[in-house]
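Mind having a look at this structure? Questions to follow.
With one protein chain removed, the remaining protein chains of the complex are shown where they sit.
== chain A ==
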Amino acid sequence: MTYLLTQLANGLSYGLILGLIAVGFVIVFTSTGVLNFAHGSVLLAGAYLVAVLHDPIGFWAAAVVGIAGAALLAVLINAVLVRNLAEANPGTAAILMLGVDILLLTELTRRIGNRVLTIGSPWGADVFSFGGITLPMSRVIAAGLAIVVFALLWFLFARTGTGIAMRAAAADGDTASLMGIRLSRTGAAGWALAGALAAIAGIFLASFPAPGVAPTLAISAFAAIPAWVLGGFDSVVGAIVGGLIIGVVTALAVGYESELHFLGRGLGEVVPYAVMILVLLVRPSGLFGRKEAVRV
């Protein structure tokens, strides 16, 4: 029983981190219509900044620089590359993003080499125990922080003029611009948010029990893609719920791998996609996706 609870807690906290990444995919998609396959390397760039800066300027300052840096990098990708695309076509933009991802990842790999950089967080390898459940401290903090971030996002989108303008622009950009909303601004805000969320997730994905910042961190961001898709592609709530589902299922598949060995090894890597496909079979537009043609 304790083992199950531990796995569940583990999965939920991992799921919240995936949620941070998946929400970034959603916001970029709704604000500029881009499938952002460079999201993983933006995440890695943020984590890399924290890893190299925590020694000279301290962890907290490094975290701020890393988050701001990732946000800035995302805004630049949007301003320099996406907005200058001759044809506003989701396919073209997606392929462009794959290219950007390869470039960024190559450069970061060159800088990191085959080292594994420590993230230098004050919680280090501490563990947290409560009622027999033991979790890495980094996961507990990640879960708490993610919940705070999601609450702030809710406040932004439901209560502030900027957030409502972003939702209006996502729903119908042409009409939104007739209200004086500048689509270039809402787009930049979307990319900046996504970059910042990715960097936060990156810090925790590089914390204990993970060894630190290595190029493979960019790949781990792709684990959020099934969460994004099964949540419904354009729904922030869907991305969070999707993250939790994928997190829990992955943790259970890994935790009970020895009992599930008839399914083969490395089940944890396959299970997110299997869950995604199952959900899409039942609900083709995802759990929270906008249904096409509500009123005909």
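Simple rule for what comes next: a contact is a pair of C-beta atoms (placed from the backbone, for glycine too) under 8 Å apart; a residue touches a chain by one contact, two chains touch by 3 or more; residues count from 1.
Definition applied: contacts and distances are computed from a predicted model.
You can't see one chain of this complex, but its UniProt record names it "Branched-chain amino acid transport system ATP-binding protein", from the set "Multicomponent K+:H+ antiporter subunit D", "Branched-chain amino acid transport system ATP-binding protein", "Succinate dehydrogenase flavoprotein subunit" or "Heme exporter protein C". Across the entire complex, the residue among A:Val64, A:Leu145, A:Ile164 or A:Ala274 in touch with the chain not shown is A:Ile164. Interface note for the absent chain: among A:Thr6, A:Ser177 or A:Ser285, the touching residue is A:Ser177.
Listed by residue number, the positions of chain A touching the unshown chain are 161, 164-165, 167-168, 171-182, 290, 294-296.
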